[in-house]
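For this view, one protein chain was removed and the others were kept in their places.
Moving on to subunit A:
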Amino acid sequence: MRNYLATGLVALSALAAVCGPAGASTLDTVKKNGVVTCAVNGSRPGFSAVDSKGEWHGIDVDTCRALAAAVFGDASKVKFLKTNNQTRLTALQTGEVDVTVANTTWTRARDTDLGLDFVSPTFYDGQGLMVPKALGVKNAQELDGASVCVRPGSTSERVVADIQKKFGIKLKLVVIDDQKEINTAFFGGRCDVAVQSTSGLSSTRAAVAPNPDDYVILPQIFGKDPMGPVVRQDDPQWRDIVQWTVFTLFQAEESGVTSKNVDEMKADSKDATVRRLLGVDDSGGKGLGLDPAWAYNVIKQVGNYGEVFDRNVGKDSPLKLERGINAQYTDGGLIYAPPL
């Protein structure tokens, strides 16, 4: 019910956004405000969450920080707005925020219907199913009649619908709005199946399950979950800034530039790509309307994609996710930046 309401409101705001007055460019607004305003989820550790001191951490948070470093040369000039699945895109449409980096899956409907644009994903995921081992289920086809915990308005909800159609099985939906409540419900036995991104599933299993060995993640991966920053469609310059900030993170890792060695690299690298990346030759800052040292600032203050990944979700974090498809293309992953 609340979901329909939210959908209606999103549609209404989309309409209003289309009819609304075309304001100043986003870059000007951001500069006038003195901060990049960023919608994040706020309840997804590893992506965006506050620690015990109220400070923000996560891949999404670092993407916003990188953006602030690119625009202001100062990664701390960023303001976070905690949003949920119903408000994260509305806040962007209404101009409340400049960019949304809130685990939003890039879908055709979201990209084409809402007046929004998705830039290159910063995290690739897919949906998986987790069941108690005791159920003895080996694949999704055997789940006929099982109950499934899903979040309203999420990609998981659609995946469940697809699975039912694809395998001709019937699942019972238990709709719960909060991931924490879903975990409680699933591990408390209220539903047989948990659907979530595989990254979410493995971290849930590691952190929440009473005994992680009692649960299996089925081998099938459903759907694709490319998640990355979202911007409004009406400002190509701002879109380019966000896009190339993300590519800078990617390229820095590929070229072996880290926050630690960036100064040496800038001083004496002979590599043409590195020289262009760090603005020794041409940084592309002019075309974007940014300072020539913008990419240097991003890498110096935030790090490269590998550093961001490792400290937030990878080996240096409690989540301990593998790089998997989020490795550089040179290592068989999907992280790929166009040539500079």
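FYI, a contact is a pair of C-beta atoms (placed from the backbone, for glycine too) under 8 Å apart; a residue touches a chain by one contact, two chains touch by 3 or more; residues count from 1.
Here is the rule we use: contacts and distances are computed from a predicted model.
Undergrad: From the names "1,2-phenylacetyl-CoA epoxidase subunit A", "Amino acid ABC transporter permease", "Sarcosine oxidase subunit gamma" or "Stage V sporulation protein AC", which one matches the UniProt record for the unseen chain?
TA: This omitted chain is identified in its UniProt record as "Amino acid ABC transporter permease".
Undergrad: For the chain left off this view, which of A:26, A:63 or A:87 is in contact with it?
TA: Of the candidates A:26, A:63 or A:87, A:87 is in touch with the missing chain.
Undergrad: Touching the hidden chain in the complete assembly: which of A:95, A:223 or A:333 does that?
TA: Answer from the full complex: A:95 touches the omitted chain.
Undergrad: Could you please point out the subunit A residues that touch the chain left off the display?
TA: Missing-chain contacts on subunit A: residues 2, 5-6, 9, 12-13, 16-17, 20-21, 23, 39, 42-46, 49-56, 79-84, 87, 90-91, 94-96, 178-180, 183-184, 203, 206-208, 318-319.
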